[in-house]
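Encoded as structure tokens, here's the structure I'll be asking about.
For chain A:
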Amino acid sequence: MSPASAILAALAIPTAGAVLIVACGRAPNLREAVTLASAGLLLATVAALVGPVLAGARPAVVLFDLLPGIPLAFEVEPLGMLFALVASGLWIVNSLYSIGYMRGNDEPHQTRFYACFALALAATMGVAFSANLLTLFGFYELLTLVTYPLVTHHGDDAARRGGRVYLGYLMVTSIVFLLPAIIATWALTGTTDFRPGGILAGAPLSNAALGGLLALYMFGIGKAALMPVHRWLPAAMVAPTPVSALLHAVAVVKAGVFVAVKVVVYVFGAEMLAGVRAVDWLPTVAGFTIVAASVVALRADNLKRRLAYSTVSQLSYVVLAAALLVPLSIVGAILHIATHAVGKITLFFAAGAIYTAAHKTEVSQLDGIGRRMPWTMAAFTVGALSLIGIPPAAGFFSKWYMVQGTAAAGNWVALAVIGVSTLLNAAYFLPIVYAAFFRPERVAPAHDHGEAPLASVAALVITAAATLVLPFFGSIPLALARAAAGP
Partner candidate 1 sequence: MSFWSHFSYAVTIALLIAGLYVVIARGNLIKKLIGLSIFQTSVYLLYIAPGKLIGGTAPIVDGKHAVYSNPLPHVLILTAIVVGIATLALGLALVVRIREAYETIEEDEILDADRAADRDGHGA
Partner candidate 2 sequence: MIGQHLPALVVVVPLVAAPLIVLARRGAAGWAIATAASLASFAMAVALLLQVRAAGVISYAIGSWPPPWGIEYRVDAVNAFVLVLVTALAAVVAPYARRSIAAEVPADQQYLCYAMLCLVLAGLAGIAITGDAFNLFVFLEISSLATYVLIALGRDRRALLASYQYLIMGTIGATFYVIGVGLLYLMTGTLNLADLAARIGEVQGSRPVLAALAFITVGLCLKIALFPLHYWLPNAYAYAPSAFTAFLAGTATKVSIYALLRFYFSVFGEAATFGALPMREIFLVLSIAAMFLASLAAVFQDNLKHMLAYSSVGQIGYITLGISLDNQAGLTGSVVHLFNHGITKAALFLLAGALVFRLHSVRFADLAGVGRSMPLTAAGIVVGGLSLVGVPGMAGFVTKWYLVRGALDAGSWAIAFTPVVSSLIALWYVWRFVETAYFRAPSAAAAAAKEAPAILLVPALGLAFACIYFGFDTSFTVGAADAAARTLLGGAR
């Protein structure tokens, strides 16, 4: 398969999968098989692109014009490659997990669930491979709309309200801030293409206006959950856990920070922004988000809420690192997209498994659960270690690059922020691990339970293993990150 057709296949496979899933709605096993097959095919297709991209090729497909002069176009570059790889790789695992979760909890509307999942992946591939801002914006909005039925899956009042906050924050930011920013970019440069080194280099823009445009972009990318446009993330916790895992590891949030890094590197250009005082607010806002979100996570008793705010915090690591504008920190930022994804999905899987097996949602209820669910809590521990940044878990390596980046940029405040938040991470994760394994069970569960359904546990173990093993096979993510951050 030629690289160009691989790009189109990457979009077509999940879409066709969604259609087939709806068609097989009456036969659950067949339907689940379609999901797994689509996911497997997608990973194979995406993986086929890695080789050419690492060798320096940039496969591209240009379709028809969406607007005069702006085509629906795709181009694979290292950053998009890594994002697509992470997303497609984790879809299979997430599908496996979903099967266990949805059946274990006897959830209704499963066909709609799997079909919207597949469409969300198609939109994610579109975001990853977009060659210009207009194409990107289209798939970005599609992703919001397609995940809305997933967030409001339960259909009750709480789901409806959560859905309103989710849709509200994401649509307001993208329509009011991101869209005008894109149109202004088009008006200033005559193009919306992504180019290494950025397209705004020659634009007639004062430094203050540059800072303003960057603000429109960064706050317009609501999926990157920069404070104060972060509230959609905890609100989306009303969704079933596989959806939260998808949102917080695979598709939505990673699309957000992916777009943020892509805008900084390919629209503005790191060299162009370096030294412009008017953009100094970005590391500050990101740093504030990191610490503030960690503090909220510390005080949250609901497990998913704690994980949600942890995600808000971790996403801003990526933004902070990118905002430092030095190659080392950008490598760290890009790497963190992959390492956080694997670590966080493990944590969410564990949270969902705990809910499925024990119907427990609060941290304070988790005493002694490690004995009943050893595999789950072991995986949780691994995920926690990765997020804190303890070797050999994957998170250590991305943090290490980020720390090096702060030194290279001479930004000691950023270094301090990373340090403080690492301590806070430890403060809100390690007590859970300790309580699960070393405290006796205080409250007897409603019914005797062991581990969650096999499919879920299998998925857990796979991602936890990946978190540990990734550094040893980490050459690919690292190479892609280096290629993206480089010249």
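For anyone wondering why these and not others, all candidates are chains of the complex that A comes from, given by their letters.
Operating definition for what follows: a residue touches a chain if its C-beta (ideal position, glycine included) is under 8 Å from a C-beta of that chain, and two chains touch if they have at least 3 such contacts; residues count from 1.
Quick caveat, the model's predicted, so the values are computed rather than measured.
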* To do: Given that all of 1 or 2 sit in the same complex as chain A, name the one that actually touches it.
  => 2
* Of chain A, residues touching candidate 2 in the complex -> 64-68, 72, 134, 137-138, 141-142, 145, 152, 155, 160, 164, 167, 171-172, 175-176, 179-180, 183-184, 186-187
